[in-house]
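Here is the structure we will look at, set down as structure tokens.
One protein chain is absent from this view; the other protein chains keep their places.
Here is subunit A:
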Amino acid sequence: MVNSEEAGLQVLRRLKSTDPPTWLAPNPSLAQDARAASLHLFSSLQPFAPKSPFDRLLVDGFDAEQIWQQIDLQSQPLLSGLRRELRRFEKNPAEISDLFGGGEAPEGKGKGRGGGVDDLGGEGMEVDGFVELDEDGDSDGEEDGEGGAEERGVEGGESGESEEGEEERNDVGIEDKFLKIKELKEYLQKDEAREYGLEDGSKKNKKEKKTVASDSDEEEEEDEEEEEGDDDDDDDDELGEFDVDDEDDGGMGKLGSARYEDFFGGKKEKVAPRKYRSSDGLESSTDDEGEENGADGNKGNHNLSTHEKELLDLKAKIEQMEKSNLEPKTWTMQGEVTAAKRPKNSALEVDLDFEHNARPAPVITEEVTASLEELIRNRILEGHFDDVEKPPSLPTKAPREIKELDENKSKRGLAEIYEEEYAQRTNLASAPLSFSDELKKEASLLFKKVCLKLDALSHFHFAPKPIIEDMSIQANVPALAMEEIAPLAVSDAAMLAPEEVFAGKGNIKDETELTQADRKRRRAKKKRINKAEATKRMAKKGRETALNRSEGKEE
């Protein structure tokens, strides 16, 4: 035994002394050492572990996972007991000295603890029973070497154990240095006392007793929970929730176990005084409304009903809100605030958020550049550019007229042609039309018009109108117009004298100036003229038709 111990310690020391980097690469000797060390530790813990299935750790030929699980199986129940112990020691540090004072005390305590653990592990036993079943399944699985089943079974075992661990010491799982379940419980009690108006002294005591008594209750409830939990796939969180529910339930259980008598005392005796007191409480509360701390002051009177307390709360809140409404608002709540109206640098601290209505400038990333270059490449390959194009230039030279040679024999003899030419040359007066072509004539006419317009645009110097034969001479323009030194750009209307515009006699009336009689006269005149014309036309037609008929008859 000693030898093995020695060996184990040696191995442990060796493990401790190896350099950390050597652990990085898989090393068979180190693995061996580790296994030996874990074996040693397992066996040293063995006497304290309550009913672990393995007498010694099975190391040979087992996977790391499997070894770990064996260790787990052994140590989980231990852990809870150890934690309990630790907390107890935290509270009563004196006990530690007691422990170390008596040499045998640790063992005895250990046994006592073991017993204590066994108590709890009374259920632990039951749970163990479940776990054992699972483990049997595990071991079967392991022997058969079916990985899947094994894993599942192991997981179930693990979760079962974790559940057990969790629920047995539900506090341990949730607690850390911030959250202590005991403190939570106390706070809850106090708060409920405040809310539900239980009297301090007696109620607290009762509660304490109840806590002590209901510990077992809790654990029994937890047991039931456990069994349920076993069946499901549980997360620790869910169990945590169960725990909280347990807590609440336990709490409510504590309150729930309070009876009518606790609130209202004996049904016959204390009803009236209680009521009186509660009404007192109300009155006092109404009196104290004026106080700012009225609510707190009234809460001193625990005899108000729940509803009244709520009303008080509301009233306090309303008061506070009304008061804050009367005060001037913070600058962030005011509408338009200039720099003068708010404290210095306060805009830097506030998280301002407003909508920008302009699209933000594009960030030129690699992708943008790449896409642009793609576009350019495609355009180059297509050869499709948006260059400026030269406008089609107007032909400076008229297209050469292709003279078609007429191959037919000319109708006129040569002598006649010569005769005409001679006549043309000598007789300048009777010069026939120099342009043979109609189109040419038209073109020259148009061109002259254009030239006239251009001249008018460009200068005020008068140039006489070209003599175009077909141009209609305006009758309105007097003959002297041609020699007038008036600029061409002036409109023709101004060139005419007013008499030339309108020659009329008598009292000329505009349409709007006519009286009714005048209008009637004009209408009658029109009708007379029309009638005359109509009869003339009819007469004409009559004559024509008569002629036609006669002609027809003649034919």
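Convention: a contact is a pair of C-beta atoms (placed from the backbone, for glycine too) under 8 Å apart; a residue touches a chain by one contact, two chains touch by 3 or more; residues count from 1.
FYI, contacts and distances are computed from a predicted model.
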Checklist entry - UniProt names the one chain left off this complex as which of "Origin recognition complex subunit 3", "KAT1 transaminase", "Brix domain-containing protein" or "Guanine nucleotide-binding protein subunit gamma"? => result "Brix domain-containing protein"
Item to check | Option from A:A358, A:A398 or A:A517 whose C-beta touches the chain left out | outcome: A:A358
Next on the checklist: One chain is left out of this view; which of A:L375, A:I417 or A:I529 touches it in the full complex?
Outcome noted: A:L375
Checklist entry - Which is it among A:D19, A:D386, A:E407 or A:E438 that touches the chain not included here? => result A:D386
Item to check | Footprint left on subunit A by the chain that the document does not show | outcome: 356-359, 361-364, 368, 372-373, 375-377, 379-381, 385-392, 457-458
